[in-house]
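All protein chains of the complex are present and in place, except for one that has been dropped.
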């Protein structure tokens, strides 16, 4: 398996073996964080981070990942890029991608719902950089997918549950005042179904996700012989869950053809469902489920403090895992690291 | 003495021995800036710098400090943090602090008067990060204190005067068009009184500083057997001074309960005292005093060019010392550096 130069825009585009290599290396890196095995992999190399949207965890964890691999991450904002847009003259992506490929060993891009005109534009933007550049592109979250978050979710769940195979994931919509993207949620559904979980997706009428992605989740479950159900009855949905992932997301009508994301309107609509919150009462219906969330958490809307800060919450572990999976991805795709997974997998047997 | 993991929000909260360890290490680091003893202390580690307020010296010196210790400083702006505020949904400090603790080896925070609602809010903000995070927090200047500036002041004064014990510090208010914070001034009064200086504080009626801090300065002087006086007669105040520290600061009425800092009004008021300027004539009354200032200097208001660029000015040396004391603090609190001060102190005997 040679991942050098490979783009990562969605886990669905990588084979299970490739994803397992990332997860296995990430677990080893977490155990032995500053080992000399890893600290020179990107030495004197520049990883370019291109942030259309500000970020907390993503920026800190990618920049720290480059540092821990011996390299350096450049924090670039597109306001400084003078790129050509529909309305302004400027540099075309083809030129930017070619030149970045001369300077950097890899390129991370983050572009979310409020920086695009319509759903799918962010994904297209990343694929342009893949097409013209000659260095690997990694999504740092875009409108459709968030592969690093999906991998960190899996690492976190396995740390507590051992195997996740055959266990039940409840992905449940939450009320909220932040009008969130589909990317983390869709990525999590894809990778967890792929790796053998039963998936229940619960949300109020009108909050459908991308039908193409849902078709892939369905196929993943069929291939794994597991169950995929969509329900609007949140209470039933909690029963027997092993992991509860609660998160706000916008409606399919969130994008106005001219004005782009209609944030205020989406928030107003979401706040009409204050009962769509993960609380201790609902958690009692589960199989002593873990609680997870990609953060930032909108406490009091998506989840109560009691659950979010409770003993079954793994949100900080998952956040930490962002660092480890990203280090693993960068080591595998941007350096000549000859990785041989340990004979024994690092994770606890189920 | 083990300082690993210790927060530094104000020098008053550290023992004199601990402060002397910082000063001693800072002096050694200045002598031997790129010694291999120091250049791997933070290797592959990330120091997180959280800037609510822009900065020149603080940013440059902290970022260089991390580099010179082999690590990397991340420059983070809260506009990109999506934190919860009184008016907006977002992430709570508890969550941010927990996650930062997973990525970084230490956290610096800068939050000054124009980013808070009232005096004291900045200090509270830092203490929340201390409470929830598990990595050491260092103030990079906040509304109440500026410990790194205070330590750099002392290092600069000792370089020229040898011991500062029993010498006279004049802290004098200056006119100015910048509406400055109390932090540098209060920190300097605290640490210099603690280390044995006689302190004279001179300002026009109405420019009182924090009474709690003044009580601490008074106690420090009592404990050291030195003199602390507050005067509104600036000319008398210069007599016999060994160090003149001139600086503008705002009145206790600077914060409006809703509007926060009323900068324009403060500047207007301060400019009514053009005679509150340190000039050569007043410096003649001193004991050939050093002139110091935490910079940026508002030349022509706080001090004349003649004094500021004159032979007794130590402003650039003090600015340089910011680097050295910060390296020492980071080495002692964020790395496992086993520091033994040299048998002979590095500073000249008085």
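The letters A and B name the chains in turn, as written, and every chain counts its residues from 1.
The working rule: a residue touches a chain if its C-beta (ideal position, glycine included) is under 8 Å from a C-beta of that chain, and two chains touch if they have at least 3 such contacts.
As the structure is a prediction and not an experimental result, all values here were calculated from the model.
Peer 1: Which of these, A:102, A:259 or A:340, touches the one chain of the complex that we don't see?
Peer 2: Touches the omitted chain: A:102.
Peer 1: Looking at A:1, A:92 or A:280, which residue reaches the missing chain?
Peer 2: A:92
Peer 1: Of the residues listed, B:24, B:61, B:193 or B:292, which one is in contact with the missing chain?
Peer 2: Hidden-chain contact among the options goes to B:61.
Peer 1: Kindly note down the residues of chain A that lie in touch with the hidden chain.
Peer 2: Residues of chain A in touch with the missing chain: 43-46, 48, 71-72, 74-76, 79-82, 89-92, 94-96, 98-100, 102-104.
Peer 1: For chain B, which residues touch the unseen chain?
Peer 2: Considering the whole complex, chain B reaches the absent chain at 34, 39, 54-57, 59-61, 63-64, 67-68, 70, 72, 75, 176-178, 295-299, 301, 309, 315-316, 319-320, 323.
One rule holds for everything that comes next: only the chains that are shown with their structure count from here on.
Peer 1: Indicate the whole-number Å distance between the mean C-alpha point of chain A and the mean C-alpha point of chain B.
Peer 2: So the centroids are 41 Å from each other.
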